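All protein chains but one are shown in place.
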Amino acid sequence: MGDIERQRQPKPFVVVKPQLTALNELKENSMNENSTTEHTLIVGGRTLALDKHGYLLDLAEWEPGVAEHFAQLENIQLSDAHWEVIRFVREFYQEFNTSPAVRMLVKAMAAKFGPEKGNSKYLFMLFPEGPAKQATRLAGLPKPAKCL
Amino acid sequence: MRGIFLFINKQHPTPVTHFFTGGPLTRFSLLLTQSPLANQSFASALQFAKAALAQGFTIEQIFLYEEAVLAAATAIDLPTDEPNLAATLAQFCQQQQIALLYCITAAEKRGVQADTSGHYIAAGLAEFAMRLANTKLVQF
Partner (left out) sequence: MQRIAIIQTQPPFNQGKARESLDLILALAAVDHQLSIIFTGDAVYQLLPLNTQSSQPLKAFQKSFGLFALYEIEHCLVCAASLTARGLSGLSLPEGFTAASQAEIKATLASAQQIIRC
């Protein structure tokens, strides 16, 4: 577990998620833009650089402690289901070199785990503020494109 | 290969007919991908849009992608004696109530701050793709 210097306040927990549309997703994504101040993260005694959105700058630096730290920041109680998605998006990045946006994540999850897990309701239950946005952050990937 | 692609949509869902020709009433999507400062693509798109409306057609969307998102940059300060095509297009779309959208990801990549005047609407490729259905696409 680590500590963030000059971190932003944890966001209030949001449960209600309206149906996902392109515009909802857009609004949701633009809500929590971080300042351009440079952040760092200290996990397991190592100082890791973050990008201006608060995502890990170098995904090779990732370790499970990073996910645990971001989970705390984002008010997420990590369960096995969360870890499954985190591991999945990391594998996805290694295979396709791209950080999955929501639709992409839903499609890919459906292809691998079937429709029970490959749907946005399930993913929003785990990551209420945006599964792609939050899962990729916890997994140490770059922030996914907003517009997809 | 350069230039405008205009392809006829073979099926049209609504049997609305054109007041003059009696043919199906076409809805257009316009896609702009080039810088408003570098060439005449904005001028051509504007001319096309005016002509289409004059003929009784409708325009579903004008979508700015790639370099064209520069048009939404409010910080661009053109000398007043140079034509401001981005502003002209925005004004036209406002008058005609045409959705003038730009890709937010392409804009952020280029440091374009969101247009606060509300003339250009931040959108995503997903919205472009959805609005594209049942329209004819013309690319500039």
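As written, the chains take the letters A and B, and residue 1 is the first residue of each chain.
Note that a contact is a pair of C-beta atoms (placed from the backbone, for glycine too) under 8 Å apart; a residue touches a chain by one contact, two chains touch by 3 or more.
The model shown is predicted, which means the values in this text are computed figures rather than measured ones.
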Exercise for review: Extract the touching residues of subunit B with respect to the undisplayed chain.
Suggested key: 1, 5, 7-10, 31, 65-66, 105-106, 109, 124-126, 128-130, 132-134, 136-137, 139
Study note, to complete from the structure: Absent-chain interface residues of subunit A come out as 95-98, 103-104, 107-108, 111, 145, 147-148
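By definition in this document, only the chains that are shown with their structure count from here on.
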**Study point:** Footprint of subunit B on subunit A - complex, ascending
**Key:** 22-23, 25-26, 30, 103, 145-148
Study note, to complete from the structure: Seen from subunit B, its contact residues with subunit A in the complex are 103-106, 108, 122-127, 130
